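Would you mind keeping the following structure in view while I ask a few things?
Up next is chain A:
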Amino acid sequence: MSDHTVKSYDEELAYLTSILARMGGIAEAQFAAAVQALAKRDDDLAQRVIAGDSRIDELDQEIQTFAVRLLALRQPMASDLRQIVSALNISGEIERIGDYAANLGKRCLILNHLPVTAPVAGVIRLAELVRGLVKDILDAYLERDVAKAIRVWSRDEEVDEMYNGVFRDLIAQMTEDSGTITASTHLLFIAKNIERIGDHATNIAETLHFQIVGTPPKGMRPKGNTIGASE
Partner candidate 1 sequence: MNMIVDSVQGPSKISAKALDVHYGEKQALFGVDLQIRAGEVTALIGPSGCGKSTFLRCVNRMNDLVEGARVSGSLTLDGTDIYDRIIDVVQLRARVGMVFQKPNPFPKSIYDNVAYGPRIHGLAQDQAELDEIVMTSLEKAGLLNEVKDRLQESGTGLSGGQQQRLCIARAIAVEPEVILMDEPCSALDPIATAKVEELIDELRENFTIVIVTHSMQQAARVSQRTAFFHLGKLIEVGDTEQIFTNPQHPLTQGYITGRFG
Partner candidate 2 sequence: MTDMAQTTVATRTAETVASRLQRRYAAERRFRALGIGAILISVGFLLLLLGSIIDKGWTGFMQSEIALEIAFDPQVIDPEGKRDPAALETADYAALVRNAMVARLAPDADLHVRRDLSALVSTMAADHLRHMVISNPDLIGTRATLWLLASDKLDMVLKGQVPRQLGAEGNTLTDRQLGWLTELEQTGQTRKAFNATFFTAGDSRAPEQAGIWGAVVGSFFSLAITLLISFPLGAASAVYLEEFAPNNRWTDLIEVNINNLAAVPSVVFGLLGLGMFLNVFHMPRSAPVVGGLVLALICLPTIIIAGRAALKAVPPSIRQAAAGLGASPLQIVAHHVLPLAMPGMLTGTILGMARALGETAPLLMIGMVAFIVDIPKSPMDPSAVLPVQIYLWAGSSERAFVEKTSAAIIVLLLFLVAMNMVAIVLRKKFERRW
């Protein structure tokens, strides 16, 4: 795509992309740090994650304001319009991802001070999967790679299945050892949050597809049934 005749328009769109990229980077790092805090039972790290969420919120605000300004002053059309509207959407999704990461940090702090723990390996594996998806989709956004986005989009099913597995394991754990119920319940919520992060990544993939191609991706999003995980 060649440049706009009016250079400042290009600069403004580039600026929008850069804030979004920065925001995505921070959210990705927040998520990774939260998972690390869970695995290593690191309170300080968890605290830092909780505190770091405000930065993401600020960036979201900035993107909202800037996008509205672009809409008013530039009257964007076609691809530019889709890019700006998508940026508004994606910003919201990333902000939710950041929130979930901060929640993870909070639950981590609680978990670390429980007398009885539960095995976190399954959750960690789920987190790693989703972390990979988040990284992929943020890369896809910067590279404007539709194929990559579709691949992320179609792996939501994988996330759902792994989540179902973790769900079953935690239920089994709780049935086996009632002392781990508190810890396991927290872990359940953590797992759910991570699955939600995966959903948001998928949403970003759909929005990216719309931005580049002009239509949402065809077909229903391949989803697993995550309600009442079947036995």
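Candidate entries met the following condition: all candidates are chains of the complex that A comes from, given by their letters.
The working rule: a residue touches a chain if its C-beta (ideal position, glycine included) is under 8 Å from a C-beta of that chain, and two chains touch if they have at least 3 such contacts; residues count from 1.
Keep in mind that this is a model prediction, so the values were computed, not measured.
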| item | value |
| --- | --- |
| Pick from 1 or 2, the complex member that touches chain A | 1 |
| Touching residues on chain A, where the partner in the complex is candidate 1 | 1-6, 9, 75-82, 214-215 |
